[in-house]
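Provided herewith is a single structure, encoded as structure tokens, for subsequent inquiry.
Here the complex is missing a single protein chain, while all its other protein chains stay put.
Here the chain labels run A and B in written order, and each chain numbers its own residues starting at 1.
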Amino acid sequence: MNTIGIRTKAQDELVDITAEVRRLVRESGVQRGACLVYVPHTTAGVTINESADPDVARDILEALTKMVPRQGAYRHVEGNAASHIRASLVGSSVTIPVEGSDLALGTWQGVFFCEFDGPRSRKVHVQVWQCE
Amino acid sequence: MNTIGIRTKAQDELVDITAEVRRLVRESGVQRGACLVYVPHTTAGVTINESADPDVARDILEALTKMVPRQGAYRHVEGNAASHIRASLVGSSVTIPVEGSDLALGTWQGVFFCEFDGPRSRKVHVQVWQCE
Partner (left out) sequence: MNTIGIRTKAQDELVDITAEVRRLVRESGVQRGACLVYVPHTTAGVTINESADPDVARDILEALTKMVPRQGAYRHVEGNAASHIRASLVGSSVTIPVEGSDLALGTWQGVFFCEFDGPRSRKVHVQVWQCE
């Protein structure tokens, strides 16, 4: 298992980590298999979406903010209940097939770390396994 | 890795792909392990839900349409920002245990390709691995 370090810069932010994940897959030596990208935080997540137009990531963040507003009748007293809820909507991992020692991403797909309670130092675990 | 081709017929549509995924699991020769169903598109996803009553799939689509309306104050200029957002809510992959060379689905579960920007020609990747 390898770990990527991320320094987020805003309270809510989507960070494209595709290049780092690709590098770890290449270095793993796995030719054909799958890659797990795992976020060990409870106010952040990971998603796959379009990386060509950065407006897509902004639209995703704004939609999540509208669906789960920061202020509300939450019980959790730390003020970041919305961050926890958004993390569960987006999910804490993605799994991607590996072919030819590379992620089998679609043409427009990128892997995004989703910060919902930044700015902070964050970690992402990457595990790669071989299929026979 | 195997790839299923899908021809969707509507802008928003859930397509039951359980039989095709089951066939690929059987053909993989894997007895016990797991199966990754991966969508390489950014305006489509995949989910597991009830396949007995087709109204469940329709309710899921309508709920997503209500939560993320097609028209809105989006930045992405291609007019399909909502499709991207729904894809991230549903997710681009599902992983299912394999037992006895078959998907270990629950009685009512089916695997659904989620079209959010059709009609189009789409692909779904299926990767199966063995557990010792």
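The definition used in the following text is that a residue touches a chain if its C-beta (ideal position, glycine included) is under 8 Å from a C-beta of that chain, and two chains touch if they have at least 3 such contacts.
As the structure is a prediction and not an experimental result, all values here were calculated from the model.
One chain is missing from the display, and on chain B it is touched by residues 32-34, 47-50, 53, 55-56, 58-60, 62-63, 67, 89-91, 94-97, 99, 104-109, 129, 131-132.
With the whole complex as reference, residues 1, 36, 38-42, 67-68, 73-78, 81, 84-85, 87-89, 91-93, 95, 123, 125, 127-130 of chain A touch the missing chain.
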